[in-house]
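Below is one structure; the comments refer to it alone.
The other protein chains are all here in position, but one chain of the complex has been omitted.
And then chain A:
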Amino acid sequence: MSAQNRMSQVSGHMSATGKAGLTEKRPDDIVVTTALRTAITKGGKGGFKDTPAADLLHGAFTGLIQRSGIDPSFVEDIAVGCVLAPGGGATEYRAAALAAGFPESTAVKSLNRQCSSGLSACVDIANAIRSGMIEIGVGAGVESMSTQYGPGAVTEFSELLENHETAAECKVPMGMLSEQMAKDRNVARKDQDKFAAESYRKAGEAQKQGLFDQEIMPMKVKWTDPKTDEEKEITVARDDGVREVTEESLGKIKPAFAKNGSIHAGNASQISDGAAAVLLMKRSTAERLGQKIMGKYVAASVVGVPPLLMGIGPWKAIPVALEKAGVSKDDVDIYEINEAFASQCLWCANELGLPLEKINPKGGAIAFGHPLGCTGARQVSTLLYELKRTNKQIGVTSMCVGTGMGMAAVWVAE
């Protein structure tokens, strides 16, 4: 063992990267011992169309307790990312935690940083552990776009905000501004469709091979058949947004936001329902409790960009996170960059010079959906399982954030 360690140390000296320092194991590392998600289903018609967000979260929580085998009373805090719930969902998520088996002593909060809410929740818990505020926590994310998507999610802007140019731009719908960005940054429709078709293909193949089964916690829910109005109990264990498409079939879809536009239902993220949860603690704690370590959280970044260019968020956030982690972009094996729109994801990847085969190797939000608050936590399980499966180590999760922000985090699988 020690000979092997010394050998890999010497070989590490032969290539000039910060990788060796990053993959070192230390007792105060913040590690992930369980990361899972529910299936992600189509908004308005999928398996979770009649399931409230809190119930989805309850499913992720019970799955987390069951799979990790952790004594729920050890969990001191839970952060839940969500975007659309009125009141942030704070009340019903605390209730969901209690119903799932967490005792009263486990605190719960909800937080909202738009599409990065799930990642913000995980990072928030990791930082609380690192600072010593808590010892064990759960970062989670949930969204029921079926039941909570709509105009009610944004409050009417005041006169003051309307009269401020940049402030007023925060209100421009994602689709419209992404359409403009695709035009300004010259991302051709053909390239977007190609990228989207690849996402569908990769997700379809992964689904066929059952690769998502590792991370998905099947859930029994009530579902009303739209044809017969009959309420049944169904088990949801598969992402139902994944379907067979080709670049050509996507090429026929009409643009959604502008007549001569390039963005349409097939090359943008789907409206979906889903939940995800990540159990975090120090390595020393995990070892003491006999928790199996999947990987560790290293560093995260959050940046601001112009509201109308929110899609470039990952381009700005990823280099900052890499700098904090002390590695170069080439050291990273897998990038999970949320596919809000094929146009912005592709632009960020090209601009950063990332090879496409390193990006979303099992597909992304275009293929299986983007339940807003859930996505950031969902990416953690997708990333860590894929790194492990392919015997790789370093991964990045990132997303653009509405109103003009970007977030990224660096993870190491073990």
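Throughout what follows, contacts are C-beta pairs under 8 Å (C-beta built on N, C-alpha and C of every residue); 3 or more make two chains touch, one makes a residue touch a chain; residues count from 1.
Note that in this section contacts and distances are computed from a predicted model.
Engineer: For the chain not present in this complex, what protein name does its UniProt entry give, out of "NEDD8-conjugating enzyme UBC12", "LALA0S07e07470g1_1", "LALA0S01e04280g1_1" or "Peroxin-7"?
Structural biologist: Per the UniProt record, that chain is "Peroxin-7".
Engineer: Using the document's definition of touch, tell me which of A:S2, A:T155, A:N186 or A:T228 contacts the absent chain.
Structural biologist: If we include the chain that is not displayed, A:S2 is the one touching it.
Engineer: Determine which one of A:D28, A:E231, A:E287 or A:E351 touches the chain that has been left out.
Structural biologist: Selected residue, touching the omitted chain: A:D28.
Engineer: Looking at A:D50, A:E169, A:D213 or A:E323, which makes contact with the chain not pictured?
Structural biologist: Touches the omitted chain: A:E323.
Engineer: State which residues belonging to chain A touch the missing partner chain.
Structural biologist: 2-3, 6-7, 10, 12-18, 20-21, 24, 26, 28, 322-323, 326-328
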